[in-house]
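Excluded from the complex is one protein chain; the other protein chains are retained at their positions.
Letters A, B and C mark the chains as written, and numbering starts fresh at 1 in each.
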Amino acid sequence: MKKSWLSRCYVGLVMFFLYAPILVLIVYSFNENKSRGVWTGFSFKWYQELFHNEIILQSLSNTLFIAVVSSLLATLLGTAAAIGIFSMGRKARSLVMNVTYFPIINPEIVTGVSLMLLFAMCGIDLGYLTLIIAHMTFCTPYVILNVMPKLRQMDQHTYEAALDLGCSPLQAFSKVIIPEIMPGILSGLMMSFTYSLDDFIISYFVSSSTSQTLPITIYSMTRRKVSPEINALSAIIFVVVLVILIIVNVYGARQEKQQQKRYASYL
Amino acid sequence: MFKNKAVSLPYLVWSAVFVIVPLGLVAYYAMTTKTGQFTLDNLARVGQYAPVIMSSILLSIIATIISLIIAYPLAYIMSRSSGNTQRTYMMLIMLPMWMNFLLRTYSWMTILERNGLINRFLELFGIGPLTMINTPGAVVLGMIYNYLPFMILPLYTTMLKIEQHTIEAAQDLGATPWQVLSRVIIPLSMPGVTTGITMVFVPCISTFAISRMLGGGSSMLIGDLIELQFLGNTYNPNLGAAISMVLMVIILICMAMMNMFDEGEDKEAMLL
Amino acid sequence: MNENVLISLRNVAVDFDGERILHNIDLDINDKEFVTLLGPSGCGKTTTLRIIGGFVEPTEGDVFFDGARINDLPPYKRQVNTVFQRYALFPHLNVYENIEFGLKLNKVDEKERRTRVKEMLEMVNLKGFEHRSINRLSGGQQQRVAIARALINHPRVLLLDEPLGALDLKLRKEMQVELKRIQQSLEITFIYVTHDQEEALTMSDRVVVMKDGVILQQGTPQDIYNEPANAFVADFIGESNIVDGIMHRDFLVEFAGREFDCVDKGFGLNEQVDVVIRPEDIKVVPSISGQFSGVVESVTFKGVHYEMIVDSCGIKWMIHSTHAEEVGSLVGMCVEPNDIHIMHKMEEE
Partner (left out) sequence: MKRIIALLVALVACFSLLCLPASANELGLDESYYSRFKDQDISINVYNWGEYISDGSDDTMDVNAEFEELTGITVNYSTFATNEELYDKLKSGGADYDIIIPSDYMISRMIQEGMLLPLDFENIPAVENIFPQYLDTNYDPEGAYSVPYTWGTVGIIYNTAMVDEVVDSWQILWDDKYTNNVLMFSNPRDAFGITLKKLGYSLNSTDELELRVAAEELKMQKPIVQAYVMDEIFDKMQGGEAALAPYYAGDALTMIDANPDLAFATPKEGTNIFYDAMCIPYSCQQKEAAEMYINFMCEAEVAAANIEYIGYSTPNQAAFELLDEEIRTNPISYPDDELLVNTEEYVALPGETNLLMDSLWTEILTTDDQFLTWLMPVMLIAGCVASVVKIVARKRRRAREMADY
């Protein structure tokens, strides 16, 4: 439509707003001089420094380990919960759903603090276990919120059809229900991985000395002065994630094009 | 249908232990002194922080409204574009959320500072250095920047549901573009708006790093107050718990009001 | 353009995704006329409708309304209203608010709006449904609300995009009659899009048959049925037997191995032609006295008549007659000259 020029430049403006700081970050990761004020020349110094800065690499591996484990477990727990909730009565379902909203609505600092108090009270040592528990606690709701709509859109009779064709309930479940809600499960997994990767307020309160995650290291750095290695690291993360998303996007588009070719009739 | 409630049992136990019990603990700490006797003066002292609470609410409301104004047209444009471009826009919106929240706020510091990038750029045209950093405006900017995607996503998801032929029907019945917007698009996107407002308002009111970095510590937020109690040198966890409880109550009230305005029943779908 | 032509499309063409889906359409629609655009799905009939409605901009050509060129006129400025295929009712409004939507936009006062809505609800016999919410209505009810919503604004032209598609057979028949009645009582021009040839024949004053973005034929239902312009139209409108024939000379055609007298002339000598004979025009006679004969392959009871398939040396003839023949029996067939329709071979693009 003729005003597509206007809408395109509006979208461009918002994208620029979102990406300006990230570009600044990436540009400064090549800045030779430590302080961010002045630009003294181009260098890969910080990228080399990055690869033998023990604290950053250790916390990066911690973060990835915890993000993967907690998002997988959260997805398992969340999917089972969603299916269970879906078959509940109206009253029970709205109660459980409100409890599910709690970790999302609750300010992160309150969740972090309350979990810290809980672990202290039960004498559980802060460390990987508490971090995983905390991350699962605030990731599971996102899985449920992704799987529930898929369950609702699903045609209820497909399950009965599977039973009718001789599947046992378990087979029917795995052959009909799982594939149907798989997109919901995957997007739930993706979202919990994202939130777990990026969380620092909650992790801050429940982590111990040996299990420092990357956001915490960055947080304690921003209090003193951000060392440019972090800029280098985030530049790398940005590029890696960008590549992954492009691949997913292109793959999705190609798949869709094939589908379109198959019934390509324009009504 | 697959009637098996037992499957959700592990989740119910899990959320009972790790969601409800901790909140009970916060309440317990809020109402006791260091040594454990019951007392209400923690909560009474919170009254003294009314200006901080109010300025947090005010800044969060402003930030939420501005992000709604920015996100709404974007979400509409996204929902009306072709399948492929929609996917690319979604990707471009999600990507910044993957970058570390603190670093992005930190890089805003380098941009907004007295001799930061913007001022240096303006100097080329002889425009004097503007004071942008260390103002409440910078805090609002930080909030908008970090939580804008949380407004765009639910709006976009809801607007996807508005059929193109419903819009054409309105045009067909003589509705000018503005009338189409006000009588069809806005009412139908209301569920997305209420969800978006919640998803932005709550994090805004409880954030604390943004105000320290961009606000220069002058416009203190509730998050800073709580952090100060738990990590600052006054170290008074009971008062911190009391403030957290007050914050939770404020958010629940706002949430209840939000539900009032949105009759949409499939709220979950929008919360993605 | 003569005086009562309301809408005319001059050499209109549309490209979509690089392909040309509508080839220079020339179409005139008179005032107070019930015109039907008929054709298989993907033939461009809906695109033509949307051009008139203003939702699609033609790549080439002009659209005239009452003599004025309206290519650039946005939909909301055209004195045209549409009933959409899936009704497009406003989910956030109830029946009353949906119907009064158009009036409210034109600032009609409350009282007059209430009377006109009441009157319209009676016309589509939905009295008392004012405060019902949309998702609690059945398909038929939703469809009638959509019509009421469009008609209440007294448009000069009403566009209907396959409105009866989602209804069951009996309700569809009722609505066909009711739509015709409404059109005649309100004297509004209807432009009706459908792929159901029976609907086209029963409701329209004029039928426009389209295929692959081109208008094949325009005319009254009778013309279209009796004088199909080519094999496609014949086959698409009603049932018909189509065979290859050779036109020896005027009034003499040879097909199925025999020569027949016919009423058509003006074809080239020995020109390859398509011969179209309606199933009900073939008379069944005892095998010896028929012009040609064949063996009855199958007989199916269709309520009003029997449909028989007769195999005459390889060609399968479909015959509709009131009494059934034995399967496997040999029968004779004969055809009146003016029931044989000759038409030029259609060049396949």
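The definition used in the following text is that a contact is a pair of C-beta atoms (placed from the backbone, for glycine too) under 8 Å apart; a residue touches a chain by one contact, two chains touch by 3 or more.
On a predicted model such as this, the values are computed, not experimentally measured, just so you know.
Across B:L40, B:L58 or B:I186, the residue that sits in touch with the chain not pictured is B:L58. Only one of the listed residues, A:L77, A:L126 or A:I181, touches the absent chain: A:L126.
The hidden chain makes contact, of the residues A:V11, A:V96 or A:M116, with A:M116.
Even with one chain removed from view, chain A keeps its contact list with that chain: residues 34-38, 49, 55, 116, 119-120, 123-127, 130, 208-210, 212, 219-221, 223-226.
Remark: the residues of chain B touching the chain excluded from display are 45, 48-55, 57-58, 109, 113-115, 131, 133-134, 212-213, 216-220, 225, 228, 230-236, 253, 256-257, 260-261, 263.
We adopt the following convention: only the chains that are shown with their structure count from here on.
Each chain gets a centre from the mean of its Cα atoms; for chain B and chain C, those two points are 56 Å apart. Centroid to centroid, with C-alpha atoms defining each point, chain A and chain B lie 17 Å apart. Shown for chain A are the residues in touch with two or more other chains, of which there are none.
Among the residues of chain C, none is in touch with two or more other chains. Contacts from chain A toward chain B in the complex involve residues 7, 10-11, 14-15, 17-22, 24-25, 28, 36-37, 77-78, 80-88, 92, 96-97, 99-111, 113-115, 117-118, 121, 133-134, 136-137, 140, 144-146, 148-149, 152, 156, 159, 169, 172-173, 177, 187, 191, 194, 197-198, 200-201, 205, 214-215, 218-219, 222, 226, 230-231, 234, 237-238, 241-242, 245-246, 248-249, 252-253, 256. Note for the complex: chain B touches chain C at residues 163, 165-166, 168-176, 179, 183-184, 187-188. Looking at the complex, you find that chain B touches chain A at residues 1-12, 14-15, 18-23, 25-26, 29, 70, 73-74, 77-78, 83-84, 87-89, 91-108, 110-111, 115, 117, 145, 148-149, 198, 202-203, 205-206, 208-209, 213, 223, 226-227, 230, 237, 240-241, 244, 247-248, 251-252, 255, 266, 268-269, 271-272.
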